[in-house]
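Some chains have been omitted; the remaining ones sit where they do in the full complex.
Each chain carries a letter (A, B and C) given by its place in the written order, and its residues are counted from 1.
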């Protein structure tokens, strides 16, 4: 609010006014005010009829907001003043009692905690939808071989379903993280902390907490108005999730390219070229890749805002909202885009299989065959390395080497090796839990279903 | 390891070699190898006598490491190769079996997860020590008035103990966060994921997990070797904690300065001036303030490393360790410094009380008095504002205004107001839960004790 | 544009559409198109009458934009398509020739370079205004003593004008940096690079460059469409400037507080309290402090976007604009706010002088007096330290110590020391260039005037 008796400089107003972005908190502010008024009445701090008038005005404000009929004024500097101003217009004298036992400092912190919890919840739900899509896709492609990569070099064959489930588990961690953010944001109600020192009235904070879905009240009023951990928590969880999605985006860009050719993205999820109708630019996948630094940027920026900030409330804390809002918008957009893109993707079985078919990818399996026959691991690797070199020098494949060639490298190399290579059984030989073999993959798919079913919605 | 038959370029070695920093993982690597060997033997993958030899060699390596007698070689490119090389020297042929059913990719991920859990635990313990110090300090200063600030302007008086406890609750959240990091880092054992696809042996991953303190095994081998969420989680928790400490550091710098003069830091925690013996520079507090961006920088850097990285393992992941290590060193140093500084701090009761004594800080209380008499909050504020202006214009205090002056502003203003101001009861009027009043403060101190007692150590 | 024959998914459109923010480039796009058309005509690539029609349409579009009459359509995905669409509506068949020898890739890069240069110029001009305000303020307070601080401890007295000029020189470096950004952004015209490989027409790029104010053309078409260095350069310069301003903001917050009490901010630049009319919250100064991390966050985010991005154009580059736009808005707002706040500031001579008056701040001067008499610096410091201790122990001041006390510490200590302390000449004894003494300060003020006069506007 203006210093007494002086209009604010327009540049100051531009800098200071938060209504353009904090109007997102409008419904949370009304909800909070309603719970506050109910408590004030129950505690005898505000008379019943005043409370009734306030409740009526708050209901009306909520309706105006919902219908887009709420009129903001030029001099509403933030959403909290706008709501209170309108309540006062509607409730008359009683309106002046709304702010009893409350300060803008604990009010803002409460609204933002509510908002953070809601957005964390939204993002967790979207994460779950992405998981469901990944799981369905993985089931449909559970037995499609493709090359697994290390160093972006083909290393060992895996099933496409297995590769896709790697993302399922990343997003599972993200979902759990987001649900914790929601939980933590609602762990301690700030309201009732006043400007910083508590309030002069015997308020029942527990009642308000219960009404608003908080599980407890803040233990310290100074901390309550200075704290933005919930926003940092959201941003940290969002940054990790966005970083995961950027990996998915990067892989889709690669896979959709001519060289990999592993998949085609749906036309609904690509942009075209005005001249080359066969061309589909993976814009959505590229943006999925490009959005993660934006969220990480918001995270580091809010850390910067909080850095070295004396207690209790400082205006610097107003710089929490835009970072949080844009990060939440970005994350939800990315989650939706990932789900949508995957829903429309078409994989190319032949290209994947061809890329996975190189016998050289079975070198580890041949070595492990030797290990099972008693050759120490490091020695077995040396033998197979020699074998591979021989094949390369002769321009042939491992399975085409003659028995005498095999024997020259090791007495343990025989028809079983050739059979192993011919059967292409290498992929299913990955029998360890969590491995790509058909057996553990089936188990993994069951585990994924359990994770989804066990999730909160 | 070198490409076949070619020495590596020295510049490449400088870039690629990680032994200088990953040697911190030496004990974790030995521990892991021991669990791995035991499982291999139990599963019949390695013969009992080979396993015995490996165990013996691992014990010897551990002893050499502990005694500082382990000799690293120029061509040990990382700690894992160094340990295996030495095991092979000691165990002979059996040494070649150590790496059976294991890859460096799952090995590194396991070591780093163990390490992360350990450092999270260390930091949580130190956080608890800081909390204990804060709590003790708060109890000793529970009834020392000081000004509470908003916008770094004196706003309302609070007790110093209350202000100090604000930090207690920040660090409580940090501690809980760090314990979660520890828990999550140990939630899913990566070992047994091989290079990326699982391994060709029927390993018992659950046995290894139990032995190493993990609560489960990774569900997906590709995710297991690509995942560094535990490092990101640690860095996020560390950044928030460091940011909290930077606020404490900033306040100590302020309070130790001539203008505030609220405290004197112990000479053991300050640096002097060669010429002004009365001067004590709050270097430790300044560094506490300055270290937070370093940790946040590591966090954003690791997000950058992971950004857009295709699955599964890429060498980029080697850039996880230095960020984690330095962040952990920094955080633990900061926690210790904060504890040490507070242990030696001396507060100045008179300066604090004097700064808190301005009657103007009670303006809210006077307004709330009116509210209790039925005046709407906003109206009450207007009345008191007028009263304050009158006092300021006359160069007097609120409590010196004459009864007729009071009545001129409101019929509700009378002796009770004067009494309220004279009694200096405004501080204890903050009766709401979490407020600074003596009652809720006593409750808060009990809650803090319960939080400490209920913590894991 | 959509892939052939398929509508885009709404979620994809939300993610991909840039019109909401890139419409800021509207005028730059028109300006560029006009220069392009003129060149195409001059080179005979487009017929003169077609060119005339295009020019007419572009003029009309510009007018519509200026009058707010330009109608954007739902399916205008970016500003470039919107402008071309409208030109085609107005120019008929000739409209289809506008995009001859041009691609959206070089077009976007050119528009953004023009925009960056313009914003750098705007910011540089505002920086200059801030410098002018700082200089005027410094001149008005050139002889007001205040304490200079190290470690936020009073260290040596300086003139307030000298302290203020420290910011002048920070901003001077910012201004020079911003002017370089402008220069560099216009160093190499991207237009004429086509999609990535150059264009199939003998275009005269130099003509377009000259017309648009570029000093040369890009040497490599792939680099030209992949490059966003100008945006990084702007963000780096802006982050440093914002960081400087955050230091000013932090000092103003401190100085306006009760403990320092060095200044009062104008009511136009503070917010008030509804109840304490004497209170003025330094919101603008706090926001000045809080905005720097936002700009640094944009900088690190754009680095993240560019990280590991294959050549040439990728859609990721669309993530350059919002970072640049918000950083520029933020920086200019901060510069204006700093200028405005300083224009209305009132310093308090007595408070400053009182804080500067402590004789202890002259300890260095006393030591230097001994040095001038031949005592080695380190020894001199030891002597004065002893002297200070003596004074502190006796609860007296240095200048009140008796001659015999002085002699006990050093034979060199005599009346001259007492005179030095009494004269309060210590401040003007800082005779070195750039020092706070009246002489060098006058020189500095002259240098500042020269810097301003020599600046480009």
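Please note the rule applied: a residue touches a chain if its C-beta (ideal position, glycine included) is under 8 Å from a C-beta of that chain, and two chains touch if they have at least 3 such contacts.
Just so you know, these numbers come straight off a predicted model, no measurement behind them.
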Homomeric assembly size (copies in this file), of which only 3 appear in place: 4
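One rule holds in what follows: only the chains that are shown with their structure count from here on.
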Per Cα centroids, the chain farthest from subunit A: C
Centre distance in Å when subunit B and subunit C are each reduced to the mean of their C-alpha atoms: 34
Subunit A and subunit B, separation of their C-alpha mean positions in angstrom: 23
Touching two or more other chains - residues of subunit A: 4, 289, 292-293, 296-297, 300, 303-304, 307, 314-315
Subunit B residues within the subunit A interface of the complex: 4, 88, 93-101, 105, 148-152, 155-158, 162-163, 165-170, 173, 180, 184, 192-203, 205-206, 217-227, 229, 232-233, 236, 239-240, 243, 246-247, 249-251, 254, 289, 292-293, 296-297, 299-300, 303-304, 306-315, 364-365, 368, 371-372, 376-379, 385, 389, 427, 429-437, 440, 444, 447-448
Touching residues on subunit C, where the partner in the complex is subunit B: 147, 149-154, 253-254, 256-260, 274-283, 286, 300, 303-304, 307-308, 355, 358, 360, 363-364, 367, 378, 381-382, 384-385, 388-389, 392
Touching residues (chain side subunit A, partner subunit C) in the complex: 1-9, 11-12, 14-16, 253, 266-274, 277, 280-284, 286-287, 289-294, 296-298, 300-305, 307, 314-319, 322-323, 333-334, 336-337, 340-341, 344
